[in-house]
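Missing here is one protein chain; the remaining ones are kept as they sit in the complex.
By written order: A, B and C. Residues from 1 in each chain.
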Amino acid sequence: MLEELKQRVYEANMLLPKYGLVTFTWGNVSEIDRESGLFAIKPSGVDYDKLTPEDMVIVDLNGNKVEGKYNPSSDTATHVELYKAFPEIGGIVHTHSSYATSWAQAGRGIPCYGTTHADYIYGEVPCLRCLTKEEIEEAYEENTGHLIVNEFKAMNKDPKAVPAVLCKNHGPFAWGKDAHEAVHNAVVLEEVAKMAYRAETINQRIQPAPQELQDKHYYRKHGANAYYGQNGGK
Amino acid sequence: MLEELKQRVYEANMLLPKYGLVTFTWGNVSEIDRESGLFAIKPSGVDYDKLTPEDMVIVDLNGNKVEGKYNPSSDTATHVELYKAFPEIGGIVHTHSSYATSWAQAGRGIPCYGTTHADYIYGEVPCLRCLTKEEIEEAYEENTGHLIVNEFKAMNKDPKAVPAVLCKNHGPFAWGKDAHEAVHNAVVLEEVAKMAYRAETINQRIQPAPQELQDKHYYRKHGANAYYGQNGGK
Amino acid sequence: MLEELKQRVYEANMLLPKYGLVTFTWGNVSEIDRESGLFAIKPSGVDYDKLTPEDMVIVDLNGNKVEGKYNPSSDTATHVELYKAFPEIGGIVHTHSSYATSWAQAGRGIPCYGTTHADYIYGEVPCLRCLTKEEIEEAYEENTGHLIVNEFKAMNKDPKAVPAVLCKNHGPFAWGKDAHEAVHNAVVLEEVAKMAYRAETINQRIQPAPQELQDKHYYRKHGANAYYGQNGGK
Partner (left out) sequence: MLEELKQRVYEANMLLPKYGLVTFTWGNVSEIDRESGLFAIKPSGVDYDKLTPEDMVIVDLNGNKVEGKYNPSSDTATHVELYKAFPEIGGIVHTHSSYATSWAQAGRGIPCYGTTHADYIYGEVPCLRCLTKEEIEEAYEENTGHLIVNEFKAMNKDPKAVPAVLCKNHGPFAWGKDAHEAVHNAVVLEEVAKMAYRAETINQRIQPAPQELQDKHYYRKHGANAYYGQNGGK
């Protein structure tokens, strides 16, 4: 069942080594079929160069494995919580990509310093707090999902406009309308994290890009008046 | 029409991924045919690995599409302004290359710290101010071109001697006598941006290279007394 | 004799250039056969692209060459001391990998700033003192081994839980249950060293990851209650 979904999720997972976002097995991508409420996700700890489409694991929104010979990613419970709370997203990716993870380790959100960022992400990429000892011990991966959801609500952030987050001392999650767009956003996040790192070194009194420039670039590519690419009306 | 021009512009665009200057579709190259007043430019938002010479879009100096099935680059209006104001240039490139964009995000021009820079660029690569809210809302891409032109005039900079500029919180534009030389200068700019970044980290009291050394290297490669390469008289 | 061991050690050595951990001949991997008390190690100063399985040198735990046409790695005596003192390890690797060596040159251990680190290494990767002039002149490589062993004892560190160390002004050693795992840990170490470097630049008041998060990730992958990958009980 869901062979096309598994193929797409396989291909999206294989983009992670292609774009240099993973070392060894440090990443996973999923995509959900909203009709059935099932999603496909990478199996846990399987090498990318041995991965096949059939290895993808099918999981339901209770986190139960429905099909597959392997255990799903150890981060599956986080994916479940995000799919449940964010009905507008269809794909999720977690990596330990180097620059984004360095910001997460540093415990800082990534300010919007330029249009590369604003073209895809509206405003700062937030870095959340660590889970408490109780949250970790009770249900680490599930509570990671709860924290992302609750903090986005508390910050009044739209997950479509801010398709990425940093978990403190851990690493990034990114998402999109499907697995492919989720990986695309993870690549953007890594580039943005790299440029912000360097920009702060070049100018220690750096300020975020002016709001009107952020708006211009974000809305040049998103929403009713977008004119970037081949779909706009210009 | 202009098949050779489209071929050259296609090839110049394909140098951007080859030299690591672009992620996804974040760059565009154009070249103008001065006789007809028409230029070829990359279509907007089309992936580099799907690009063909026939996809190049022909545009006139009023910014109107003359030929091509795709929309031209969203930055086309900036190219138009530069071609109109700088008759000595024949090719233009815009990228979000990592180090040059980091300087742009930091809002600083790149000082000339050495001969790698002086061999190609006479003096600092300037970083311009952001556009105002009014300039952005009225005609963002066109006004980006106006700003570059006006600031080069105000600074009395010769666009042949300073073939690159940083737009604050955005990224670099570079140019040259044709599309190929424009890309060559974009590669130089990225290398120079990288070395300047590192040199400032190594010595926080760093000073620009002495003027006589800058002059020596620039004029060793440019002008009547050049002797670098196979064209000089030495 | 020990043809399979030589083959495995050859393959593990060839992973060093694959993962970008060595320049020229700056690295060596060994693996021990605990039954015979013999280990195979890379020959000294032989280029990786000329290396063959038969070139591996067999050495006993007195440091004497038992088989092989080449001299063993100049660091052989360090390997001997580690194999003698740490019976739970089966493979050792030494490199001058760039980030880990930079921390060694800086004379600082690598703090545990996140889960990438905690997934494999329990707590800080220690940086040991330099050998004294007497220790260097008497028996440099052997005394390097003694120092690692003695400092691990003094710090009460378990070499299974902390499978890497930095030798001040020199570079890293890493180890594991066999040559392949030792190289895997050397790759982890380099990634962790890179992220810690960047994280400290991003936040100069950075603190190590909370202990409960380190524990969670380490024990998610190690010990009786591990559930990462395909071997856990989850």
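What we mean here is this: a contact is a pair of C-beta atoms (placed from the backbone, for glycine too) under 8 Å apart; a residue touches a chain by one contact, two chains touch by 3 or more.
Small disclaimer: the values here were computed from a predicted structure and weren't measured.
Engineer: Any idea which chains on screen the missing one touches?
Structural biologist: Looking at the complete complex, the unshown chain comes into contact with B, C.
Engineer: Specify the residue from the set C:Y10, C:F39, C:W103 or C:F152 that touches the hidden chain.
Structural biologist: The single option touching the absent chain is C:W103.
Engineer: In the full complex, which bits of chain C touch the chain not displayed? Write them out.
Structural biologist: So the residues of chain C touching the unseen chain are 23-24, 26, 43-46, 70-71, 74, 96, 98-99, 101-108, 130-131, 133, 136-137, 140, 169-171, 197, 200-201.
Engineer: So that we can see where the missing chain sits, which residues of chain B does it touch?
Structural biologist: 113-116, 184, 187-188, 191, 194-196, 198-203, 206, 209-210, 212-213, 216, 220, 227-230, 232, 234
Everything that follows uses one rule, which is that only the chains that are shown with their structure count from here on.
Engineer: What is the shape of the graph in which nodes denote protein chains and edges denote touching chain pairs (line, ring, star, complete, other)?
Structural biologist: Graph shape, chains as nodes and touching pairs as edges: a line.
Engineer: Just to be sure I understand: the centre of a chain is the mean of its C-alpha atoms, right? Then which chain's centre is nearest the mean of all of them?
Structural biologist: Centre-most chain by C-alpha means: A.
Engineer: Would you kindly tell me how far, in whole Å, the mean C-alpha position of chain B lies from that of chain A?
Structural biologist: So the centroids are 33 Å from each other.
Engineer: Which residues does chain A have that touch at least 2 chains other than itself?
Structural biologist: Touching at least two other chains: 200-201.
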